[in-house]
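For this view, one protein chain was removed and the others were kept in their places.
Presenting subunit A:
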Amino acid sequence: MEAPTLSFSRPLFAKLSPHPYLLRNLSPASPADSPCRTNGRAPHEARPVHIHTGSLSHAHGSALVRTGDTTVICGVRGEALPVTSIPQYRPKTVFDADNSGTGIGRGELKDYDLLVPNIELATGCAPQFLPGVPPTALAQTLSTRVYSLLLAARVVDPANLRIWYTPPKEGGDAMDADEEDEEESTKPQLMAYWVLYIDLLFISFDGNPFDAAWTAVMAALRNIKLPQARWDPDRETVVCSRANAAPLNIRGLPLACSAAVFLEKEHAEGGEGRHWMLLDPDRLEESLCREVVTVVVDCSSGETRLRSIEKQGGTVVGRELVRGFAGVAEGRWKEVSKAMG
């Protein structure tokens, strides 16, 4: 009597033994078939990205980014921080006109914590992210990465965040000040800063959270419209006007691109066996790969500028692969910046 043959459906096979399943898909038996991943994409193919901005009415800027099944919503709110509330505040008498070289501007953002990004994963977006627990290591890592990239890429110009006050001349009216000094009138004083609270909420999680989160942050910052603010000396606080809400002057458009490295042998040492770089990994692929590379490029000025290279988890990706990957990141930049409009 012959033993009955077992045959599994594809999703069942994916659940029982994911590594061989993905390996079989990437290295097909016949050379005519091109390698493809379990989600049907080629290894260098990323999911299309959809961006909607301005949908929240209580936030000064907002963006909803959808990359496949990963959905993240970002809301940016500005609140005023009087300089009197800053401990050990020392007024700077000289401000860089364009904040390009010496990094004085960056000092303000970092010293006074003017940018506050936070990523919330515990919204039930995936079965492993249930609420009621403090932020997991992944959430903390993502928040920190977004924070350090925001400061390093210098996209926000601290000049937009300063709130000035010019004390009136004798017999004159108080003016809304700008930064130029006039010889006759008194010098404008810096009375407060705008603090931007950048909150990201993951509604659905299917891999590659950093790319989606960073795209949402950039889209929301470009969408933000801060109300016009002035310092009221009588009430000693910042008073805003809805009349001319102005957008921020965002420098450049750095966008992130990540890939995971899938090894033929699960516990390979020293780079034996083949490897594939899977662009924009989804949840299944992320769970099977230990090594991840993220490159942030900015092509908005015409030439490609590399803003950040991060890689962790393994030793497969070296200089050559990173160089090649930067080229892939350029292509991804064009796709995403087109979606941003």
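For this structure, a couple of remarks:
Keep in mind that, in the parts below, a residue touches a chain if its C-beta (ideal position, glycine included) is under 8 Å from a C-beta of that chain, and two chains touch if they have at least 3 such contacts; residues count from 1.
The rule is short, and it goes like this: contacts and distances are computed from a predicted model.
One chain of the complex is hidden; its UniProt record names it "3' exoribonuclease family, domain 1-domain-containing protein", one of "Protein Asterix", "Cytochrome c oxidase assembly protein COX11, mitochondrial", "DNA replication complex GINS protein PSF2" or "3' exoribonuclease family, domain 1-domain-containing protein". Of the candidate positions A:Pro131, A:Gly302 or A:Gly341, contact with the unshown chain belongs to A:Pro131. Contact with the undisplayed chain is limited, among A:Leu26, A:Ala59 or A:Leu278, to A:Ala59. Those residues of subunit A that touch the chain absent from the view are 56-59, 62, 69, 71, 73, 75-82, 84-87, 112-114, 116-118, 120, 123-127, 130-132, 134-135, 139-140, 143-144, 147, 195, 197, 199, 201, 203-206, 227, 229, 237-242, 283.
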